[in-house]
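All remarks here apply to the structure that follows.
Heads up, one of the protein chains got dropped from this complex, but the rest are sitting where they should.
Chains: A and B, in written order; residue numbering restarts at 1 for each.
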Amino acid sequence: MTDVIQNAIDALSLGSLYALLALGVALIFGIMRLLNFAHGQLIVVGGYSLWVLDGLPTPLQILGTVLIVIAFALALELIAFRPLRNADPAVLLVSSFAVAFLMENLALVIFGGRAKGVPLPEWLSDNLVIGSLRVPVLSVVSVIAAAVLLASLAAFLSRTSIGIQMRAAAENFGTARLLGVRANTVIMAAFAISGVLAATASILIIAKGGTVTPGMGTAPVLIAFIAVIIGGLGSLKGAVYGGLLLGILTVVLQVILPLSLRPYRDAFVYGVVLLVLTLRPQGLVVLRSALQRV
Amino acid sequence: MPPLLEIQDLVVSYGGTQAVRGVSMRVDRDEAVALIGPNGAGKTTTLNTVAGVVRQAGGEIQFGGQNTRGEPPERLVRRGLALVPENRQIFTSLTVEENLRLATFMGRSPDAAADIEVELERFPALRSYLRSPAGSLSGGEQQMLAISRALLCKPELLMLDEPSLGLAPRLVEVVFEALRGLRDVGVTILLVEQNAFQAIDFADRTYVLSAGRIALSGTRDELRADRRIESAYLGGGLDES
Partner (left out) sequence: MTERSATFTFVMRAIWPVLSLCLILAAIWLIAQSQSLVFQREVTQMMINVVLVVGLYVFAGNSGVLSFGHMCFMAIGAYVTALLTIPEIQKGVLLPDLPGFLADVHLETFPAAIVVGLVCAAFAALIALPIVRVQPLAAALAMFAVLVIVHEVAQEWDAVTRGSRTMIGVPTNTSMNTALLWAVAAIVVAYLYQRSASGLRLRAAREDDFAARAVGINVTRERAIAFVLSGFIIGIGGFLYAQFQGAFTPNDFFIAITFLTIAMLVIGGTKSLAGAVVGAVSVSLLSNFFDSVESGELGPFTVPERPGLSATLLAGFLIGGLILRRNGLMGGREFEWRRPAVLDRWRNRRAVADVDTPRNSG
């Protein structure tokens, strides 16, 4: 029984991380129809920021990292994506891939290929002991962080004027502009928020793994993409559910796969996803407006 | 008094074809002008170009005395130009209230709440749906929402693209009633309509667009007597009849 609870906590924690990743990608996609490959590189930026700011008191280190990642996210929009504002999705996808590839190699040029260790406060790697359960502090932090960010985002989108403008723009950008919604403002806001989400995910990932390499963005961004796809392209809610499902699936497979097959865990996760896509190509949460997009 | 909207020799292309081939027209302050014509004549394209949604390939558009070339829609609406697009295009995932509030974020009205109240007085049906998703409204109610939304932009010129499309005749009457009410309080209107007779009846002046060109124009009385409208609709333009 303890095992089941233990695994459930792991699943929830991993699912929370995946949900954050998926949301960062879904937010940009909803407004710009751009699948941002470079979101993975924002995580890498977060990692190297933590490394560079090492030595500062932890709250400052974290704040600095978030600010740096936001700055990079905004720079991405200004330099790489604004010139391609009205391009069709295929061009946008290729260019975001190119941007991601460029950033990865730039990190390689600047920092070298060897992993850099990022020491984080002791208490993050500790375990809480509740009865017979050993709950990693990091798991609790992950779930809380995700819950807080999700709630804040939901409130932001429904209560603030920019939030409402973003939702309108995500549904129909052209008509939103007819009502005075400024395209640049809304897009920059989306990138800034996705920067916050990426920074948080980055901190959680580094806290678990302890090192940063130029190529560590590939796996998270793929997870984000897959989560967005199974959740249904264009739905924020779907992205969150997709992330949670992927997290749960990953932990389930980790548990039930025989030892010899465990190294292939991620391959199995994606294999299951492909199977789901075969049966249900449109994803799990189908948005009405997604269907109308002819 | 210069016209509120002046279009000269407008040319607009979609891909390889020219949708609008040299259209000239004007709308004076406090007027109601209609733009009618058969499907594909370029009416929607014209409105969309004026609103800044579509780029002009040639010609000139002056709104309030200033050129509009290159201005994005969000800037034009702040200059007082509002468009109720074809098919309403309300935000179905937002509530009715959010749809209305969206238009007030520009800050063109000092008292947004009061202005929204005015709209709810104008279209009482909307009041009971305030917190519902706008997608749950009927076609007629959506049209009213779209008009209210555009009015909350405090426009000097209100453009409407086929407001009667898909509505039952009774609702069409309601919509035109509302438009007449707007005229009475001095809102300048440019109306695109398929329903030719309603439009001619409503407007002070009407332009007939056919195959991207103005085929015919005139006042209400002039056009009521003119038989050439039929051929403009059925043929390709006056010169071809």
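As a convention for this text, contacts are C-beta pairs under 8 Å (C-beta built on N, C-alpha and C of every residue); 3 or more make two chains touch, one makes a residue touch a chain.
These figures come from a predicted structure and were not determined experimentally.
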Contact set of the excluded chain (shown chains only): A
Candidates A:Ala19, A:Val45, A:Val66 or A:Val99 - the one touching the absent chain: A:Val99
Chain not shown: contacting residue from A:Ala146, A:Ile203 or A:Leu233: A:Leu233
Per the touch definition above, residue among A:Val4, A:Val109, A:Val129 or A:Leu259 touching the missing chain: A:Val109
Absent-chain interface as seen on chain A, which is shown: 35, 80, 83-84, 87, 89-91, 93-95, 97-99, 101-102, 104-109, 112-113, 214-215, 218-219, 222, 225-226, 229, 233, 263-264, 266-267, 270-271, 273-275, 277-278, 281-283, 294
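In the analysis below, only the chains that are shown with their structure count from here on.
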Averaged-CA centre spacing for the pair chain B and chain A, given as whole angstrom: 42
Chain A residues touching chain B - in the complex, by the definition given at the top: 161, 164-165, 167-168, 171-172, 174-183, 288-289
Touch list for chain B against partner chain A, complex: 51, 53, 72-74, 77-78, 82-83, 85, 89, 91-94, 98, 101-103, 105-106, 108, 135, 149-150, 153
